[in-house]
Structure formats: structure tokens, C-alpha cells
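Pasting a structure below so you can have a look.
With one protein chain withheld, the remaining protein chains of the complex are depicted in position.
Residue numbering begins at 1 within each chain, and the chains themselves are lettered A, B and C in the order written.
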Amino acid sequence: MRSPVSTLSLSLIGLVALLVMPWLVTSEYYINIASQIAIAAILALSLNLLVGWGGMISLGHAAYLGVAAYLSIYLTTQAGFGHLTGALIAIGATTGLAMIFGYLALRASGLGFLMITLALGQILWGVAYRWSSLTGGDNGLGGLKRPHPFGLNLMDPTTFYYFVLVFLGIALLCMARFMQSGLGQSLQGTRDQPRRMHALGYNVWLIQWLSFVFAGFWGAVAGLLYAYYNQFVSPQALHLTTSAETLLMVIAGGTGTLLGPVVGAALVVILKNVVSAYITRWLILLGVIFVVIVLFMPEGLVPGARRVLRALKNSPHTDKDADVSSIVRDRTQ
Amino acid sequence: MTISALEVTGLYRYFGGLPAVRDVTMRIPAGERRLLLGPNGAGKTTFFNLIAGDYPPSQGEIRIFGQNVTRKSANQRTHLGMARTYQIITLFPKNTVLHNVVISLVGLRECRFNPWSDLRRQTALWDEARATLVLVGLEHLADQTVMETSYGERRRLEIAMALAQKPKLLLLDEPLAGLSADERQDVQRLLQSIPRDVTIVMIEHDMDVALAFADVITVMQHGQVVVEGSRADVVADPKTREVYLGQ
Amino acid sequence: MNFWIIQGLNGLAFGSLLFILASGFSLIFGLMRIVNLSHGAYFMLGAYVGLSAIEAGVNFWIAILIGGGAICILGTVIERFILRRLTGQPLAQVLVTLGIAFIIADTCVWIWTGDPRPVPMPHELAGAFRISHLAFPIYRLFVIGVAFVLAAALWFLLERSRLGAMIRAGVDDLTMARAMGIRTSLLFSVVFCLGSALAGAGGVLAGPILSVYPGLDTDMLPLALVVVILGGVGSLLGAFVGSLIIGFIYSYGQALFPDLAYMILFLPMVLVLTLRPTGLFGKQAF
Partner (left out) sequence: MLCFRILLSTTVLATLALAPAQAAEPLKVGFMTVRSGALAAGGRQMEEGLKLCMDEHHGEMAGRKIDLITADTAGQPAVAKTKVQELVERDGAQVLIGPLAAFEALAIDDYIRQTKTPIISPSAAAEDLTQRKLNPWFVRAVGTSAQAHHPLGEYAAKDLHYKKIAIIADDFAFGHEIAASFQRTFEENGGKIVQKLWSPLNTAEYGTYITQIDPDVDAVFAAFAGGNGIKFLSEYKNYGMQKPVLGAMTTVDEGILKRMGSEAVGVISSGWYSAAIDTPANKKFVEAVRKAYGADPGYYTVGAYMACQFLNNALEQVKGDISNKEAFMKALRNVNIPESPYGPVKLDKYGQPILDITIRKVEKKDGRLQNVVIKTYPAVSQFWTYGADQFLKSPVYSRDWTPAK
């Protein structure tokens, strides 16, 4: 059993670290990277809702990121809406899209679900690419100015970082509540024993659908922040690789955990943006890291690290052989 | 005229052209204890699944407390006061015993759609679950995970999860299967303690226990009802012997 | 009229390519329940290996064998040392095959520089076949032939051979197959090798039409998935019919509805899956 105290203290340390981060790093560049991680983390958290707690592996989660981003930019720069209206419509419409997509995708389960989400994602990508009068085609849409909510200057990287961090905080809180809520518990039940849940009076489809829509909503929030961050959106945001990367974040970090997707997001964003400056073949490294994670920490980085820590704690003489053997023992259980 | 707890008319179910249940008609008055007998493959569990709503019948009609539920899904039927246990135990093994009962309780409550309120803080729910565990004599295991419990204890938990929903119609699929003699007695006692107004339909192979328990017995074979009647009638009926000995 | 004939042939040819790609994927998924997301990368790597063989002076036909053989070896190694440790963990397998796909894709850019490269076709199959006004490339007719022969061979292998009997037993019920004394471990390796080899050889075979370039893997993988899902998983007939249907949809669809060109393959899939979640020929849901 994980000890709640150490999780809490670790989270607190993490929170403090996140808050003071802008004072520690040497360049605005890293603050921007942190903002990107936070946005990716929100998207990964929302996908984790489906993958981790619902057992629904989606390969089309970029849909919500992309659609919300396209809508918010289109509405504010082309259709003449204000920032707030644009944002609300974008999130509302994207959530509505999730309702439709959920309706279609939940007709199947397992691999069928995965394929429908992938196909729907590809269709959206195609629309974004082809409908160039509206989406700008491959050139994408740009020209979005970041809003000034409550007089905050979001053009300042540090302010923007805190802005995003607030959303990440709310997302984490919502996810934590969700996990322990009636709906969250029901969703986890439908993942493990759908038939049983049916017999216990749960409308499995409805519970999965509601969760799907909830995940879509948070995907839309991530998309909105993505649009504000990049001030630009192109079909790449809707592409299969974006969905796949998000799925990788979730699985690598640890499905069904709160911090897993955040760690996974950090890993992928850092590899892609920072490490690539030093290692030309960073994609190979990314691949190798995933393979290694799966082989040696199959439950993901966060639960895996917990396990290793526990193993370290449990062995009174921290000599290396003992650690290894306890890890091995854990694995074989 | 009293309303039947369960009324089945002309029920059929085919699997790829093969009938698993054929023309079953059955009427179970409220409060009755009904036993379903029959050799393996007689269609008893399929019949159960049809009543529970796991899959739709190919033909026929099912009514629960007078309401036609033929086209209703399993969860809707549960909300009409039906509960069931499974032949092969399907619990949530990583959760605690108490948690399992809570999941069962939440199934009938609105909070199953609530994405915000913390289930752990709804003490009424947990108290009620604990009370159910007391009823089945599992309160001492409340905080253990299901994985840590014995087979017999899980059987009882199965029943507890069904009882927690305070059903008016309870479907028990071989509640005694695979239990030791002691455990059997525990479960038997538990079954006997269920209030009389609960209608129980039970599949069971253990004749002694089952016969002692049931008011009316239905014997099925090849998906059909062969004999139906009181204990004495059924035991005396030559067709019963044929089913059990003559195959 | 000519339009329908020529686009029909185009669809048939493209469907044939898809079948060669998807049959291995379907085989592996059917028996081992592994969604091998590196299948597209195998296809691309096979094409690159075959290309290098041809450039080293090897005959085209031998190059197909080399491409298939190399990917068979690679696939077997991956199956033995990585996938085998993850039996029964579909999520882990998805992640690991995706990771391997990244590695292969970037390694290809590394080794073969990322220039788009056509695979030269054998001279005897170059040019077009003509009947009155219609002209159609001989090589495509040949690919159609290969697909039908391959389908027949696979059918024979699965339905008539001892290996096939073992595979079918494994697809139906793995525990049962084990109980019957089938060495499933060896069987898995053989099937994974075969499936990978089909991808690798298919890559070389498709090379003269598709050419090889970075991104070929991600272009082709969704197509393989679409075919398998549409046809139904683990069904050879499904993969075959699914491929041809997709081929026809692709050719007629792009010609008739150019505005839908980007989605033409995914719309029918969504339609089929929402109406019939098991695919057209699958017996079971996924």
C-alpha cells in the first residue's frame, strides 16, 4: 500500500518547486518549456481518465486539443469574438464534439474503441488540412494575441506559466476528486468488471460516456492553453503523432495515477524540445526510453519509482544486492 | 390477483442457431423460494442471464413485478429491485471487502454520476455497507482486500453485495458451489436469514441443501422445463430421475 | 465505362498492396493479441533493406527475400526478448511497439539519409499493358497476382498444413492449444517471424510503386489498421476482403469525392465499426 503521507509530502515539495521554479531557472526559455509541460500534462491527465481509470485506450485524443485550439483562434482572430466568448464557445463546442465522438467510439470497446478514436482523429486532421478557407490548411491559423484576464499580462512568460499552472492545479484537483468520486469509482468498476457493474445497476455506457465527455472537456482546456501558448495552430496539433505522444506520456508516467501523466508529459516535452538540442538522434533515445520503461518499470515511472523507493526503505541495510533482490521479488509477485 | 415477482413467457435464446433456452414459461409469486435444477448445460445459467438482462432473449417476454423488462438493460432491471450473484465469482479483487459492498450500494444511488463528491466521506454509505457485512458475518474482514480472503468468504461477499441492494427479487447462481462443509453451513444459514418477502430464484446442484430451501422446484434439461412442482412432486416424478440418471 | 474499369484495377492493385501489408499484422494480432504498432516501420525498413540489396547488385527477387528475411530476424528477436516478457499486457505492448517504431524510423533516417528513394523495378515488369484505349502498368498486374497467390498460400498454410492447424488452435483457445501439447512459445516465434517477413518483403515489393521515404511507416500503419479492423481481426478472409474493399474505396472515392480525399479511408471505418463493432468478418469484438 502506498503511504498517503509520503505522497502528500512529495506533492507538496513538487508544488513548491513548481512555484519557485521561475526564480531558479536561468532563462525564460525554460519557463516556456515548463508551461508547455503543464499544458501537455493537462492533456495527458485527461487522457489518463480514459486510459487509466476507464481502460479505454484512445488514439485520438489530439482531437480535443486541436479542435479547441482551432476554434479559439478562429473565433477570436477571424470571426471577431472576444477572448472570453471565444474561449467559452471553443471549450463548449469541443465538449460537444466529445459527446458525439464518445457516442460513436463507445459503440465498440477495446481495440475497436482505439480504432474508432484513431479514425475520428484522422478525419479531423483531414478536415483541418483540406478545409483551408477556414483552417488555413497546412499553413495553419495564427495571429492570436494572448488575452489579458484580470489585467494580467500573459505575454510575460512567467505570468503565463503561473496562469497555466493554475489550470494544471485545478485539473489535478478535479482529477483527484474524480478518482474518489462516485463517477470515478464507477468508471474504475466498469474498467474491471463491466458486466458486473451492469448487474449492480450501473449504466456502464452512460458512465463511460460521461467520463469520455469529461475527458474531452479537459482536453479542450488543454487545447485552449495550447492556442494561447503557441498563438498558432496547424494540422500537426490534430495529427496521429500528437495523440500517440500523449498516450505515451500517460503510459510512461503511469496509468491511473495522478502524477504519472505529469511526469510522462515532462519526459516527452523535455526529450523533444530540450534534449534534441544536444542529441541529434533524440527520437531513437525517446524510443529506447519507452522500451526500457516498459521492460523495467512496466507500471510506469511514478508507480515504478514508488516501488523502488519502498524497496529501498524496506531493506534496513541499504546494500545494493538487497535492493535488487527486493525489486526482483516485487516484480515476480 | 397478486403480481408475480417474475413472470416469463415463451422464452427462447439461440446461440448461433443452437437453442440454449427453449420455450420456457414460468411464474414465480412474490416471496417464493424457487430452485432451478438440471444437469450441466441444461440452460439454467443462460436462463438467469436472460432474466438479469445480460443479453436479450431471441423470443419471449420477461416481467418483473408486473413490468415488462424484456427490452430493458441489466442495470434498469436492477433498479426495479432485482439483484444477482454469479457462478464464477466476479468481484473487484484489489479493493477491500467493504469497498466491494459500497460499489454495490452506489449502483442504486444518484452519486454514481457525481464526478466531484468524495465517496470516502459519505459515511452513511460506509455504515450501511458495514451493517450488511455484519449480516453476513464478514465484518471482521471489512478492510482486507478480496484477494486476501478465502473462497468461502468471497461467496458470502457475493451474496452480501446482492443483499446490500435490498432486492425484492434475488437470483443466486450456485451460491454453494465449491464450498467446504463448514462454509456451506454458514452460507445456508445466511440464506435462511433472508427476509421471507424477498423472492429468491436459485440454481444449485447440492440437492440436500437446495431441497430443504426451496418451495417450488423447476427441473430443466436441454433448455426446457421438464418438471415443475413442490419438493415432493418433483422428487417423485419419474422424469426427474430420467434427467438425472437416465442420460 | 473506362473510368470504372481503370479505377477498379487501381483499387485492386492498391488493395493487393494493402493485403500484403495487413496479412502479417492480422496474423500476429489474431494469434498473439499483439497490436503491433511497429508493423509500418517493419514495412519501411524492409523496403530500405531491399533497396540497399538491389543497389549492391542483388537481383530484385532475391532482394525481396533479403528484405523479408531481415525483418523476420528482427521481428523474432523483438518477440523473444521484449514482447514475450509482456504477454497479457496490451498497454505495455502498445507502448513498446510504438517505441520500437520510433527507433526504427529514426534509424532509417540515420542510415538512409531521409532522401526519398524509388526502388527500381525489374525490367521485365516495367511499362504498361495495353488493351485498346486502356493502359495499365504491368508491375501492378503483377502485384495483384502476388496478392492472390499469397492469399492462396496463406489459406493453404492455415487451413491445410500442420502448422496452420496449430495456429488455428492457438487463435481459438490458447490454453487449450497448450494443453494439447502445442509448443506455443515456438509457434509464437514462427508466426511473428512470418508476419514480420510479410511486412518486410511487402515493403520491397511495394517499393517500385510507393518508393521509400521517412514517413512511409506512419502513412501505411493506419491503412493496415483500417484493413484489419474493417475485415475483422485474425481473419485471413477478413484481411483479404477488407484490403480489396479499402482499395476500391480509395480509388473510386478519391476520384469521385476529391474533397474527402483525406478522410476517404476513415469514414467507412467509423461507419462499419459503429454499426458492426466486430468488423465485417470478425466473429468476436476486439
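Here is the rule we use: a contact is a pair of C-beta atoms (placed from the backbone, for glycine too) under 8 Å apart; a residue touches a chain by one contact, two chains touch by 3 or more.
Because the structure is predicted, anything quoted here is derived from the model rather than measured.
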Which of the chains on display does the removed chain touch in the whole complex? A, C
Would you indicate which residue among A:A266, A:L283, A:M297 or A:A311 is in contact with the undisplayed chain? A:L283
One chain is left out of this view; which of C:A135, C:V149 or C:L271 touches it in the full complex? C:A135
Full-complex touch with the removed chain, picking from A:Q36, A:S72, A:T95 or A:S211, is A:Q36
Contact with the hidden chain only, please: which subunit A residues? 22-30, 32-33, 36, 129-130, 132-133, 137-140, 142-143, 155, 226, 230-232, 234, 236-237, 272-274, 276-277, 280-283
Residue by residue, what part of subunit C touches the chain that was omitted? 3, 6-7, 10, 13-14, 17, 106, 109, 113-118, 120-121, 126-128, 130, 135-140, 208-211, 213-215, 219-220, 223, 250-251, 254-255, 258, 261-262
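Basically, only the chains that are shown with their structure count from here on.
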Third chains touching both subunit C and subunit A: none
Would you identify the chain whose C-alpha centroid lies closest to the centroid of all protein C-alpha atoms displayed? A
I'd like the Å distance between the centres of subunit A and subunit B, where a centre is the mean of that chain's Cα atoms. 42
Averaged over CA atoms, how far is the centre of subunit B from the centre of subunit C? Could you give it in whole Å? 48
Give every residue of subunit B touching subunit A within the complex, in rising order. 52-54, 73-76, 78-79, 83-84, 86, 90-92, 103-104, 106-109, 111-120, 161, 165
Residues of subunit C defined as touching subunit A within the complex: 35, 82, 85-86, 89-92, 94-96, 98-107, 110, 218, 222, 225-226, 229, 233, 259-263, 266-267, 269-270, 273-274, 277-279, 285-286
Contact set on subunit A toward subunit B in their complex: 174, 177-178, 180-186, 189, 192-193, 195-204, 206-207, 210, 214
